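All protein chains but one are shown at their positions in the complex.
Chains: A, B and C, in written order; residue numbering restarts at 1 for each.
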Amino acid sequence: MPDEILLKMKNINKDFYGNQVLTGVNMELKKGHILGLVGENGAGKSTLMNILFGSTVIKETGGFEGEIELDGKICNFESPFDALDAGVGMVHQEFMLIPGFQAAENIMLNRELTQRNLWVDVFGERLSLLKMEEMVERAQKSIDTVGVDLDAKTLVSEMPVAHKQFTEIAREIDREATKLLILDEPTAVLTESEAEIMLSVVRRLADMGISVIFISHRLKEIMQICDELVVLRDGKLVKEVPTKETNPEQISEWMVGREIGGGPAREEPIKKIEEMETVLKVRNLWVDMPGERVINVDLDIKKGEIFGIGGLAGQGKLGIPNGIMGLYPAGGTVEFQGKKIKLNNPRFALDSGMAFVSEDRRDVGLLLEEPIDWNISFTVMQTQEKYLKKFLGGLIKWRDDRAIAKLAQEYIDLLEIRCTSSRQLAKELSGGNQQKVCLAKAFAVKPDLLFVSEPTRGIDVGAKQLVLDTLHEYNEKYGITIIVCSSELEELRSISDRVAIVSEGRIAGILSPTAPLKEFGALMLEA
Amino acid sequence: MSTLKSKDNNIARFFINNAVPILFLLFAVLAIPMSDLSIEYLIAEMITRLARYSFLVLALLIPVIAGMGMNFGIVLGAMAGQIGLIFVMDWSIMGVPAFFLAIIISMPLAVFLGWMAGIALNHAKGREMVTSYILGFFINGVYQLIVLYSMGAIIPIGNSQIVLPRGYGIRNAIDLVNLRKSVDRLIPLEIGGIEIPVMTFILVAILCVFIVWFRKTKLGQDMRAVGQNMEVARNAGIPVERTRILAIVISTVLACIGQIIFLQNIGTMNTYNSHEQIGMFSIAALLVGGASVAKASIKNAFVGIILFHIMFVVAPRAGKTLMGEAQIGEYFRVFVSYAIIAIALALHAWRKNKEAEFARRSLRVDTEEAPGTSK
Amino acid sequence: MKGWIIKSCLIIGIIVLAVFLYIIGKEHIVFVENNTFTIDGKIYEPYDLVRVTLDGGEPVEIKKPRGRSLGRAKVSTTGLNHKVLVEILDDDDNVIESKEAKFKVKNNVEELLLNIPAMMNDAEGWVANNQKTIYVENKPFTVDGKTYEPYEFVRVILDRSKSLEIRKPGDGHTGMDKGTVTDLRHTLYIEIMDENETVLESKEVSYTVEHAQTKLLINIPAVMNDLDGWLTEYEE
Partner (left out) sequence: MMEKIKDFLEAAGWPRLIIGLFLLALFITAPFVEVNIFTSLSDVIVRFGMWGILVLAMVPMVQGGCGLNFGLPLGIIAGLLGAVTSVELQLTGLGGFFSAVLFAIPFGIALGLLYGVLLNKVKGDEMTIALYVGFSSVAFMSMMWLKLPYKSPDMIWAYGGSGLRTTISVEKFWYHALNDIWTIQIGDHFYFPTGMILFFAFMCFLVWVFFHTKTGTAVTAAGSNPEYARASGVNVNKMRIISVVLTTVLAAVGIIVYEQSFGFIQLYLGPFWMAFPAVAGILLGGASVHKATIMNVIVGTFLFQGILTMTPSVINNIIQTDMSETIRIIVSNGLILYALTRTITIKSAKVKA
């Protein structure tokens, strides 16, 4: 019985509009086993899980190839609901709970126990009464099976994070059908002690015969509870081994390791960091950016270097630039060129010669409704009063549309932004070109220090290279200090002089781009 | 820390929710002596007005549960009800049968209007209140088209008592002689010279029971879920749009009945005005009762009606004694009716933003001492 | 399926209820008459004073028609089945004679007429519809060999309220129209007009209807020429 196969995924292929995210993935999962699923961001973990869970995104983007076999039955889920019926449960990272409801109500959400009455016959099922007591009882039972001390009557809004997590799990296993449970980074938001409980819970579920797919960046946990683990990299399954037969070092190497040589590290000589003067001094920086919290960061950025900040998503690397530039509440001390920076004040940061290309192009980076030239010139116009004609002794500051158009044209040529004219609306541009506009906006400010977050996120390969080259060129030509935050390690290694890895909101370590991959992997994962 | 936060909110919520009723209570306490109206009179008035408005105000509750805010669309229901009344008047039906017949006639219309309103509001998520308000005006136009121009012309209406002399269109004021107070007086009862509309209160009681019961049904539960978080509800497989539409339909139908009760009590129907103010007054009353856009209870409804209408009755007289001018009081109550809505909405929006901010700050609490904890 | 059956039953139920409400709620105006009547030749004399109670409602007292009193009272009631109690009173309000009778009303009858003397004498048709349909024709009228031609264009006003315009029969015109009037005593006003509606000749006559009659026919040429038989019972 225990060695019976529950889930078979046979040579799964999936592409989003031409770019392959999963290629020929095969995996198996035995009944009552826990399978650890590890891999960098963008390795295809979530896509794989979405396929398994029948998420609508997959269908909308043209479905997938290959087949899924659950309990010996071929199944192809149209929607998560099919998956649920088939006994696949998933606990997402963001909670699917209703704050004002009790745990019980959430666990039984839309599966309430009801009692017919005459109105049902007239107006339909939805007028049947809820059997609250029984619902609470049953919910309590499934909470107990999860094995945590939590009253089914407590309001979700008053629960600590961990209990929300458990409530979700309780909901999944409450479905009699549930045979397979997908946990997407269940411990990411938990404290050490909470995480411990969570792990024991997962173990117990497995012992009850429920198979679990456990996604986590904490290899400790993987090693601790998983029976087997699967490593994904660039959409390919690189390894499927019993955890006993491996160790964290190996795993991290599998994860980040590129083909022999490990990807193009940076060719040309790396600057002599020691000899360079510090331009940006960061101490005890905390940033409260939802999903990217920075707990406590110290950094010394040298004048004229390209400094890479890497780390897995949600670890806090993006929080650093957003915090320093004042976009999210932050604290600690930041000194730029010897001058102390007022935090939580974008204007101040800009005025003191720093610029920022946000990772969030659509919501922060661009005026989608406005033309390119506005997008490029706005910041510099507002902060440095450039591209304005002054009348009546500066009383009227007239927007100099001609100059703006000229400026825009310069950058359009320089960065090869593909567009009909400088008057084209930003929303009509492709991702790559939008990104270039964002860069142009930052360059136009002529900053001494430039933060770039996820410069190549969601843009095609060609554009990627061009963006990176441009950054490089500006660093070379104008000696602009550049701080690049990216989830793509090899990208960082290809352009940075130094790469810092952020983990759990702290700097785990700073390495030279030429350092062996396993070191990077170790820093990322051994939190 | 999350418990700490919620406790904090409870205190805030207590004050914000009850500030309004307390304010009005004070007003009443101050203004009643000034108006030198006898207590008996006031009590009698309040009883009448409770009978008149309760049903309409209670009709607002269900959309609130579904997170759609104050449903100004109840005027749609009111219009449906009035059309029903026009017909029974035309057929010269008398008394209680007329009352129920009017309800039966107007019900399908109310359902239809509510359904349309629901669809419209699904297209205006987050802007339900303005939209339902404008919707009221829009349908009012259609209502005029029907009642003022096509009734008697296209829709056969014979009774010369209600048709304009020109031969089509309904008169501005219809004397509901047939069913004036017919329900109120169905079970006659008088206490200390004050007439108690027993039957009407029985109907209201039935509605209250219905609402309590409804909250306990699957549909009620779904509405609560949708009201709190549409996304989660949708992911749980609850048909969000449909649920929202149903909420509005129920509300509209109740409003339709409410309007018929309201008019049978008043005894005359101003064909083109009776419904217009209904939405505003009912909502103002409910808010005065301490309800918020996101939370409203039966208690709020009754407390609100009493407080709001004390203000309503007393204001002019008080204005007269205070400013030597009844006019002031007249305007004062218009002012209060709208201001109260403005304030309540503003408070709600403000609190929403504050809570979002607070939630973020609470995150920061544990990061603040982080520098200490590390290294 | 079951649901559907129940739903449809419910809907039917509601409709039935509606009809029921309509019927029991429908208002009927009853004219109680203590008047001289001739029903098929027999004459019934009014009483000095009668007290009439309809469906146990407010009793009404009706004097014999004299001077101002018309010898009638208007009572409003609802529903189809009715009970009327009549008490004949003497000068000092003692009941000399009393009698109770039941009668039905058709739902579509707006006004009806109770003939107390007739009722007291159990005469047929003491209950009558008070609405009379008056058919007015502008057609040739022949009496002992002589034919009176219809007029080009006539306006007829019934009881100074309802106006009918009737053209000569032929090319699309029937030369006929009708209007409903209530009660027994009526006036008829006729205007003979030319094409541009200038009145050439006009005439007013008044007439009374036997209360049992509900459909009457008036012939205009006959009226204009004061010929007997201008007013007759109408048969389809």
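Definition applied: contacts are C-beta pairs under 8 Å (C-beta built on N, C-alpha and C of every residue); 3 or more make two chains touch, one makes a residue touch a chain.
A quick note: this is a predicted structure, and the numbers were derived from the prediction, not measured.
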item: Touching partners, among the displayed chains, of the absent chain; value: A, B
item: Contact residue for the chain not shown (choose from A:V57, A:I74, A:V161 or A:I396); value: A:I396
item: From B:I11, B:I191 or B:A356, residue that would touch the chain that is not displayed; value: B:A356
item: Selected residue (touches chain absent from view) among B:I43, B:V142, B:I187 or B:V212; value: B:V142
item: Given B:V177, B:V209 or B:A342, the one touching the chain that is not displayed; value: B:A342
item: Interface with the unshown chain - residue positions in subunit B; value: 120, 123-124, 126-127, 129-131, 133-135, 137-138, 140-142, 144-145, 148-149, 323, 325, 327-328, 331-332, 334-335, 337-339, 341-342, 345-346, 348-350, 352-354, 356-357
item: Residue ranges of subunit A at the interface with the undisplayed chain; value: 325, 327, 346-347, 349-351, 356, 358, 360, 363-370, 374, 378-379, 381-383, 385, 388, 396-399, 401
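FYI, only the chains that are shown with their structure count from here on.
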item: Topology of the chain contact graph, where touching chains are joined (line, ring, star, complete, other); value: complete
item: Euclidean distance of C-alpha centroids - subunit B vs subunit C, Å; value: 48
item: Subunit C residues touching subunit A - in the complex, by the definition given at the top; value: 2-3, 6-7, 10
item: Sites on subunit A touched by subunit C in the complex; value: 121-122, 124
item: Residue ranges of subunit C touching subunit B (in the complex, touch as defined); value: 14, 17-18, 21-22, 24-27, 76, 78, 110
